[in-house]
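The complex is shown incomplete by one protein chain, all other protein chains being positioned as in the whole.
Right after this comes subunit A.
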Amino acid sequence: MMGRIAVIIGIVALIGLLASILSNGLSSFQQTYVSLDIFLDPAKLDKAGDRNPEAIAKVSTFGYAPLIQKALQDAMAAKGIAGDGVNAKTAAELISKEAPADLRRFVLADPSAIGQTVRFDLLAAGRIDGYYKGRVTMESAKLDRNISPEQLMLADKLKEAGILTTNFNWSFFTAPDASDTRPEAAGLGVAIIGSAYMMLIVFVLSLPLGVAASIYLEEFAPQNRFTDLIEVNISNLAAVPSIVFGILGLAVLINFVGLPQSAPIVGGLVLTLMTLPTIIIATRAALKAVPPSIRDAALGVGASKMQATFHHVLPLAMPGILTGTIIGLARALGETAPLLLIGMVAFVREYPAGPPEGFFDPASALPVQIYNWTQRGDPAFVERASGAIIVLLVFLLMMNLIAIILRRRFERRW
């Protein structure tokens, strides 16, 4: 009876945890956009009229903002929407401050678009987005410096007219992080790449090292002081708090060897050292599960110890080893504390280069990005953080599924 209650409490806690994350975070996959036909006015963007890229690049985002404001006014006039108590400038505040920058990027990438009218889906401001997600209400808008109830009413009219739409938020997966004041533009792009780089490093290093170490300990090692020392060490390392590995990375890899801060290479190495014990323990279990008769048969037909191990035992143990490796990788993917110490908290907007140079470029990582967002003032970032956690959990789920499938597929009984 008590036991059943305990089980129920445990499972309720799990469900509560997931429900809280989902209810907070699912909305981050939707985003409010403002669709406008914007006339890319040559008189403003390219005064000389010779399409000189350098001259065009000189126009800052301030040069683009009036275009958006004008387009919004035109659209409102066309649909017959009057901005009751909202002038042209405050109406333009419905659109994210990120929008002029997006526009500028578009023009710089394709200067021939100047002079044409192009349809854009611009990000709505964070408060407007929050209004349609229930985070901002008329009451809270009265107290808010950034938004007024009149603006919200205008937004409702725009929505009715189809200018304001809610779409799937692809940029959440592709965009880099954004500054404190524009949560609507913040995305996970750099963090996903950084995490992927680190996982690549962890996989490439920890699998061969872990397997080699386990093969030695399980198949070749004599029982002596040295191997005892290694074994005790491995079981201790598995239980060392993760933050201590962060200190190791900071002291040895950054201060001593001089690797760059915030770089995936440092994170990858630290996580490799953390994952190794897990992989070694799993690999040893997998090797142990291969029955001695396989080894004896190989030795019996004249194979050397090394041949018996590499040609017969290792292939049979491989599914188990891979399962353990994937579980170790999953744990490394969610690890945060050590990455905080090696500077992965930095605000990174630049995408790192492709590997291998990209390993040395500053990047972010999924869990650290989540932490980063939780530390910011705007409540919209809590939604972003929860959304990022959903992404992280989906990745973890996929990895665990692969591990389970591998195990099912190759499970054999001797």
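Going forward, contacts are C-beta pairs under 8 Å (C-beta built on N, C-alpha and C of every residue); 3 or more make two chains touch, one makes a residue touch a chain; residues count from 1.
Everything below uses one rule, namely that contacts and distances are computed from a predicted model.
Its UniProt record calls the unshown chain "Phosphate transport system permease protein", which is the correct pick from "CoA transferase subunit A", "Cytochrome d ubiquinol oxidase subunit II", "sulfate adenylyltransferase" or "Phosphate transport system permease protein".
Touch with the chain omitted from the figure is made, among A:243, A:285, A:299 or A:316, by A:243.
When the whole complex is considered, the residue among A:81, A:161 or A:382 that touches the unshown chain is A:382.
Of A:45, A:103, A:263 or A:276, it is A:276 that touches the chain left out of the display. In the full complex, subunit A contacts the hidden chain through residues 2-7, 9-11, 13-14, 16-17, 20-21, 24, 208-210, 212-217, 220-221, 229-230, 233-237, 239-248, 250-252, 255-258, 273, 276-277, 280, 304-306, 330-331, 333-337, 340-341, 343, 345, 356, 367, 370-371, 374, 382, 385-386, 389, 392-393, 396, 400.
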